[in-house]
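Here is the structure we will look at, set down as structure tokens.
As you look at this complex, bear in mind that one protein chain is not there, while each of the others sits in place.
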Amino acid sequence: MSRSFSLDEVSKHNSPSSCWVIIGNKVYDVTEFLPDHPGGAKIILKYAGKDATSAYEPIHPPDALDKHLPREKHLGSLDSAAASAVKEAAQNRRKTKDELRVEAAHAAKPPVSRMLSLWDIEDVARKVLSYKALAYYASAADEEITDRENNRSFSRFFFHPRVMRPVSQCDPSTTILGFKSSIPVFVSGAALARLGHPLGEANITRGAGRKGIIQMVSSNASLSYAQIAEARVSPEQPLFFQLYKHRDDHIAEERVREVISLGYNAIFLTVDAIVAGNRERDIRAPFELEEQEREADQASDSADKSAKQEKEEGGDVNLLGTAGALIANDDLDMSWERTIPWLRSITKLPIVIKGIQCVEDAVLAAEAGVDGILISNHGGRQLEYALPCIEVLYRLRQQRPDVFDKLEVYIDGGARRGTDVLKALCLGAKAVGMGRPFLYAQSAYGEEGVVRAIDILEREIVRGMRLLGVSNVKQLVPEMVEHVNWQPVLSRL
Amino acid sequence: MSRSFSLDEVSKHNSPSSCWVIIGNKVYDVTEFLPDHPGGAKIILKYAGKDATSAYEPIHPPDALDKHLPREKHLGSLDSAAASAVKEAAQNRRKTKDELRVEAAHAAKPPVSRMLSLWDIEDVARKVLSYKALAYYASAADEEITDRENNRSFSRFFFHPRVMRPVSQCDPSTTILGFKSSIPVFVSGAALARLGHPLGEANITRGAGRKGIIQMVSSNASLSYAQIAEARVSPEQPLFFQLYKHRDDHIAEERVREVISLGYNAIFLTVDAIVAGNRERDIRAPFELEEQEREADQASDSADKSAKQEKEEGGDVNLLGTAGALIANDDLDMSWERTIPWLRSITKLPIVIKGIQCVEDAVLAAEAGVDGILISNHGGRQLEYALPCIEVLYRLRQQRPDVFDKLEVYIDGGARRGTDVLKALCLGAKAVGMGRPFLYAQSAYGEEGVVRAIDILEREIVRGMRLLGVSNVKQLVPEMVEHVNWQPVLSRL
Amino acid sequence: MSRSFSLDEVSKHNSPSSCWVIIGNKVYDVTEFLPDHPGGAKIILKYAGKDATSAYEPIHPPDALDKHLPREKHLGSLDSAAASAVKEAAQNRRKTKDELRVEAAHAAKPPVSRMLSLWDIEDVARKVLSYKALAYYASAADEEITDRENNRSFSRFFFHPRVMRPVSQCDPSTTILGFKSSIPVFVSGAALARLGHPLGEANITRGAGRKGIIQMVSSNASLSYAQIAEARVSPEQPLFFQLYKHRDDHIAEERVREVISLGYNAIFLTVDAIVAGNRERDIRAPFELEEQEREADQASDSADKSAKQEKEEGGDVNLLGTAGALIANDDLDMSWERTIPWLRSITKLPIVIKGIQCVEDAVLAAEAGVDGILISNHGGRQLEYALPCIEVLYRLRQQRPDVFDKLEVYIDGGARRGTDVLKALCLGAKAVGMGRPFLYAQSAYGEEGVVRAIDILEREIVRGMRLLGVSNVKQLVPEMVEHVNWQPVLSRL
Partner (left out) sequence: MSRSFSLDEVSKHNSPSSCWVIIGNKVYDVTEFLPDHPGGAKIILKYAGKDATSAYEPIHPPDALDKHLPREKHLGSLDSAAASAVKEAAQNRRKTKDELRVEAAHAAKPPVSRMLSLWDIEDVARKVLSYKALAYYASAADEEITDRENNRSFSRFFFHPRVMRPVSQCDPSTTILGFKSSIPVFVSGAALARLGHPLGEANITRGAGRKGIIQMVSSNASLSYAQIAEARVSPEQPLFFQLYKHRDDHIAEERVREVISLGYNAIFLTVDAIVAGNRERDIRAPFELEEQEREADQASDSADKSAKQEKEEGGDVNLLGTAGALIANDDLDMSWERTIPWLRSITKLPIVIKGIQCVEDAVLAAEAGVDGILISNHGGRQLEYALPCIEVLYRLRQQRPDVFDKLEVYIDGGARRGTDVLKALCLGAKAVGMGRPFLYAQSAYGEEGVVRAIDILEREIVRGMRLLGVSNVKQLVPEMVEHVNWQPVLSRL
């Protein structure tokens, strides 16, 4: 990789038959990789012969090229004139309408100290996130019904608070797979944090470490697993790994061995996202954005013609969206019989099944001898009309209370308040995972946003425990919640 | 029919006592037919002595005059001067406000490749359809409650998705009455496709043929049964026939024999539409349109006086609407004892009862020995407060599971997503019919719209099956759905 | 009553100590009547010494003065100069903002032939009614919850329609207390029809007579009982009488004897309105109107001062409203033991208890031997949170089906569609009463409005029967309706 290239030279390789791209002043030949790109060849070809850095970086970890592109395709670097030209072009690039909106939103956001709830933080994040990032973070399957119902379902559980119990000493801490957690909440796996903030997943790692809760790192993180491990506040800070299993067992094994060697502490095998959910907001984002820019252009200059032309052509629509690309190579043929023994054979780490969605599979998981299950419908992003997670948990408690003795049970999806967490714990959950709230927190305020979110949750949980009359999490019991048959009016949904 | 006529001559026959009309340059004497016209004499008299082509064509199949008007009333053709004059008049006619709106909507619609769901297609169709066509397609009985509930009812069924099952090989195909269908969906009978697109039902025939699903053709199609048969992509493409039984058994028999001879493959006897439902939007369409044009007129010229006059007169309102006219001669006295044996006596084709709305009648149908039942409330267009079809299916599954062993059960009404289809299949349906979605698809994008709609459904069904953990339709079982007692918030309704 | 008076003379009697009023050119001394006026003395004193005709007439029957004011207080007539002056003053009076609005609404309303449903008619009526009239007609107790729930409750009953049954011959007629009714609907008692139309209750009498349904006449009609009897289309036309029982048995007996002698055919004893409901819209109407006029005045002249003054004074608010005044003398101490035998002792006419609101009282009514019960919560105008009538009927059918064998059961409140009527009949009601719909119909279109309303209902009922598979009302059975546990989305409420 000692060669250096002029822009002119690179620009000649601008077609499917020879496709070079510049990323971070380096030149890569991706011609042979085009058909294997999970996000499709089309998006790469848009940058054929050109600088692709700004599009590439937020959605790929730095080690992606090393892992996926053979060494010999790393052709070399730009020469200094080219590097300067690329840099200047990036600086002179006219900002898009959406980028200008984001800048203004960041300037106008309130100080983090005024964030009183996770909803407040989400409100800020929805303003400061780019259109594309918000579409990826917020989108869910089809009409997004399960996503909304995940949250609304908590509202049909009411408390039977107990009074006249000593609660001045109140300890909200618990353990998860034996690891201490300052509150019964963990960061659930969620990909592409750099879409929302340049420091990405490391914001969460540091915030979680400072406050004593545990982060589950996605296979599709936008930092490398090593970078995230390095971001820990101490070597003892536990990290869990959310495994998307590659269809090729060997590639999958390599991924597991990498995180073992980095000191990750548990494997959450994701089983509810073997194919991409139909996240229409995410899929639609590219052409919604295009429409926005076109309108902006029409106001300022005469870009009419090409816009019209493109419209008439229509062209392909990438139906996978950002999410689909990430899991394009996942294993569609996992099974209890094959996959659990395989995973056990390569690691001694605790194994949790992420994505259990009914009582029957919870029972099978217990029989398979895993260490825990995470009841989850992937934040409503996969199968529309999967039962909300708190409803599944409730059914498990009603129908098979014995399962809670055999493994640890967690839920994620829809929890936003301390009371949501407490309801799940009353029903037998050991902890509650949250994904989007931490993406939003780091997008709005970086590491400090993550710390604030945990502070808020801790305050809500401790207050809730005291008002329920309990002084530690073990005192949270099923008798303290009631599943009512009416639907409260929610101001949010 | 060798005579030729001048416009002057035709124009003299402009009264109930002698009423001629021009349709497609031909001259017809409809004087004696006036009292028998299902849509009423009034609408014909509006065109007495004049050219009626543009009003006639979209709502009558080309063979209607041959079938319903005696040969001797087909008087002859216009002479060439008259033909030119009629043509010129049609071209010079000032477009109505609604026609201009439709033209603009067509010009602005997005390319079909950006349609992500049936809802997207419906949104486009609602913009590009004429006021009258949309009123006919979209209208339902009374307050349209059953129409909305048909759709909403699906949302009270949630899934129990199964994980860790091999699903890379996933086959969504099934058979309907022994005929192969690429997905468990068929086109349910829906009339007057030419109201929405000049090629009408043939768009659906070709789209269905190309994608391997089956079309049920309405007795009230706006193309002739022969034209539709000819539109098939191959002679093997199956077609079902939706029979509205004429009160005169002989006329009814003639209709059945016609479709047998054309190679149709099954008879769906429609029993839920013996009288017209109260579709107020459809009934109201003529005077809503009149009002629109009047407002347009008042802006541009002084049509005030006649408008006012008409208003004061009030005049008759056709309470049947478009729909009522279509079934004006239907048999109100069908019975299990009389009608099924009669139909069996004239055809060996499979017989399905379309319009079963309760468990008791499903049982009677099984006892009557028919081949299938289509649980349907006619898209909510007939009896307001008929139970939604998925609710009837659920009750049948709960109360009389034996019926599913005796005949094939289908449902239609309200399904719009792959998940809707899968819920019905879990409960025992062999396939799900859709009517309006295909009318909308062909109205918005012609044959390509139909193909796109089927593509969307196939993608949604396959994705849904995989996320449910099944690899063929037989694995869809009642345990996979749960009827919940809350109502999700829907963004659409 | 031979004396005649000048305006000057009358105007001197303008105080509580001597209070004369002019009504229809006649002069009355109402000084001693002031404390007995059910609507309060204040409203009369507003007209002391002046012409009160326009305020008096729409809310009092013409025989009210004969019945309630001793002969010697009918002082005489205006002299001709006075009569002219009064007439001229009435003509020159500046119309109020509300009167101008009503005139414009009447001019703009669509022809009656375009009315497709009772809702259409109500929409017109809500536009053409005076503020005060609409407030009286539409208002209900407290937040008007029971009024809305009366209607919404019907929407939780769905049909099990039957197919393949001969229904070409379909007879919607029934009998009520032995009297023939062309459809199972009657006009329920509703007061003060002249507030909405100058011909008042006679519009309903004639419309009902022409279409063959039965009117129940309110004790508080704005025409005399005799005038209504005279409006019948034939002497055989049945009329029912809604009795508000006066606390003085003798006065009550006199009222009953009057209607017997006029040929009325049944007594509906009203038991749910012994005190006035809290109809805030009705109570608020006077000051809302005052506010409207004040705003109009402020625009046109300087009426500021007095308005401000009145505001500061505040003054009494009549908390009874129009409705309260009408029943100010009702009997609060009726009982099964005392009242039914008393009524039986003075008439052989059928007796129906109007206002049964729970199963227990339906049973007591059957034991008391009355001929019928009308399950009613007075259109939601009395006790907020009385159960909706269809819900009470349903409970009666579930818990005490024997009651239906002992007397006739009717319901009123909330029915607006043929399907509503059919649901009630399926559950065992003999007929369904409607009050407001007929007030609205006559207000909007007079007698023709009433005829149209009945035509609409008949068409809806016959269509509904056919689509349910029944050819006469006896075939409507409980198995045909199901009480569902979800709430449909209604476009109206």
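Each chain carries a letter (A, B and C) given by its place in the written order, and its residues are counted from 1.
Methods note: contacts are C-beta pairs under 8 Å (C-beta built on N, C-alpha and C of every residue); 3 or more make two chains touch, one makes a residue touch a chain.
Remember, predicted model here, so these are calculated numbers, not experimental data.
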item	value
Chains shown that the absent chain touches, full complex	A, C
Listed residues A:37, A:68, A:281 or A:459, member touching the removed chain	A:459
Candidate in contact with the missing chain, chosen from A:16, A:76, A:161 or A:198	A:161
Option from A:25, A:96, A:117 or A:175 whose C-beta touches the chain left out	A:117
Residue touching the undisplayed chain, where the options are C:51, C:120, C:201 or C:272	C:272
Hidden partner chain, residues of chain C it touches	142-145, 148-149, 152, 156, 271-272, 274-278, 280, 283-284, 287, 311-317, 319, 332-336, 339, 353, 355-361, 364, 377, 382-387, 391, 485, 487, 493
Chain A residues that touch the omitted chain in the full complex	110-114, 116-117, 155, 157-168, 417, 419, 423, 459-460, 463-464, 466-468, 479, 482, 484-492
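The rule is simple: only the chains that are shown with their structure count from here on.
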item	value
Chain centroid nearest the full-protein CA centroid	B
Copy pair chain B, chain C: interface residue numbering same or different (half cut)	different
Relative to chain C, chain with the most remote C-alpha centre	A
C-alpha-based rotation, chain A on chain B, 0 to 180 degrees, nearest 5	90
Centre distance in Å when chain A and chain C are each reduced to the mean of their C-alpha atoms	63
Between chain C and chain B, distance of the C-alpha-averaged centres to the nearest whole Å	45
Junction residues of chain A - those touching two or more other chains	none
